[in-house]
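Following: one structure in structure tokens, then a few remarks.
With one protein chain withheld, the remaining protein chains of the complex are depicted in position.
Per-chain residue numbering starts at 1, and chain names A and B are given in the order in which the chains are listed.
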């Protein structure tokens, strides 16, 4: 475990094939007519939106609007109808493990770290897809070591805590670990569900700055669901506002931020009657 | 023989018995960690494995060859049980899971009786007679052998879980199946592996205890209760606890049988009952378990 080579991390950036990175790929993630729910409860009633490659997309909305359900439908945790394609590949109808294999890394609400495992073991589990369980050749080991370095680079605090169990970390550190583990997948699409939940404002800000840095340095496409609209809009390129399972507003983040409608729809000062979702 | 020597002698016997309980308790704990199920059929699966070993030896295979073959068969069998019997009720209410493993218990018990009949079979003792003498305490080769085999199994499991990527993935699934899924781990396969491992570890207990108890379909019923006590004492989510608990239960049982007149030889089974009750009332998470778990 001590042979972490740090050689050429720049060769191991995500998006393994740089030529495939078409900056003008506005439909990298394409969600069309997405319906989803739990049992009888229909939460999503036909969503349509796209996320461009390399973009940070914020999904906002009041409690119960269907934000979390949207993410869960994307990663296969709930079943959906309609169509969700990632770089042309259909994601609907796949299990979470299959979605992960297609490059979708979901950081669930409440983090979901492996609390008995050490920080480093958590991260290694994140890399498990590429190393497999049986074939662990030299090159894979080196790649994992490089990825560890990359994640530790983003989250220096995790390096300090490498040998501690995840359960002993603070809430903010656990969230960092959850995101770090997701990054170990070298995801094509990173889904963040309420990363600020239960964290102090300072920690939250630090976390969002890291997400921004990850996006800028690694060109990872990010969809973030967030209660704290201001924070999310700060790092997002585009934003979508959900209400009662439908999209009510979409646009560039800067525009949404300026738009008074957000306050009305999102902050709950709307005069329109609204069903609790 | 002095009183101290006598006490030591009894303790040694207790450790020998305890090693067997530890092995079955470890099987219970493995499955509980992976699936949250207490497998009431664990002892019967071990009994079935023991019959496989007996059958192999009856057809002329030497013990030390029959053992690995039996363990391999048990591993595959455990995986099949998970896939065929348990998977369809995954996530069902606790009562359903209890009933299904109880159904499996009845089925396996009867199936063994159907195939091999309920008459008692002599199971060969793999270890030589006699033993060594340590300051007046005689330690039988069989006792030493049992302790050695169980220790080897524990050691291998430790290596597997702590130093291989399969083990890492298994621990991840045990800790948080949802997150494991989201990391791309095929949780179903890992659960099968877990059941296979548990069946293997349980098989060790069956094969080791068979020479002492004689082989018959109801052989493991009592052992299962001791294993429950061991797992409860150690903590149902702690493999280390299962081992320590098993040894303590074995020692307590032997000492109570020897020194407490009311218990005697016939009521020893009351010892695990008392241990289970006391542990659950005083420290429900067991010696090595974590308090937060299982108080849902």
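Keep this in mind: contacts are C-beta pairs under 8 Å (C-beta built on N, C-alpha and C of every residue); 3 or more make two chains touch, one makes a residue touch a chain.
To be clear about the criterion, contacts and distances are computed from a predicted model.
Participant: As a check of understanding, state which of "FAD dependent oxidoreductase", "Disulfide reductase", "Branched-chain amino acid ABC transporter permease" or "histidine kinase" is the UniProt name of the chain not shown.
Facilitator: Per the UniProt record, the undisplayed chain of the complex is "Branched-chain amino acid ABC transporter permease".
Participant: Just to confirm, in the complete assembly, which displayed chains does the hidden chain contact?
Facilitator: B
Participant: Just name the one of B:25, B:38, B:57 or B:73 that touches the chain not displayed here.
Facilitator: In the complete complex, the chain left out is touched by residue B:38.
Participant: For the chain left off this view, which of B:61, B:80 or B:99 is in contact with it?
Facilitator: B:99
Participant: Quick one: say which of B:7, B:111 or B:240 touches the chain that got left out.
Facilitator: B:111
Participant: Please output the residues of chain B touching the missing chain, sorted low to high.
Facilitator: Listed in rising order, the touching residues are 38, 40, 85, 88-89, 92, 94-96, 98-100, 102-111, 113-114, 117-118, 221-222, 225, 228-229, 232, 266-267, 269-270, 272-273, 276-277, 280-281, 284, 294-296.
Note that only the chains that are shown with their structure count from here on.
Participant: Report the inter-centroid distance (CA atoms only) between chain A and chain B in whole Å.
Facilitator: 42
Participant: Considering the complex alone, what residue numbers of chain B touch chain A?
Facilitator: Those residues of chain B that touch chain A are 165-166, 168-169, 171-172, 174-176, 178-187.
Participant: Along chain A, where are the residues that touch chain B in the complex?
Facilitator: Contacts found on chain A: 75, 77, 95-97, 100-101, 105-106, 108, 112-117, 121-122, 124-126, 128-129, 131-134, 136, 178, 181, 185.
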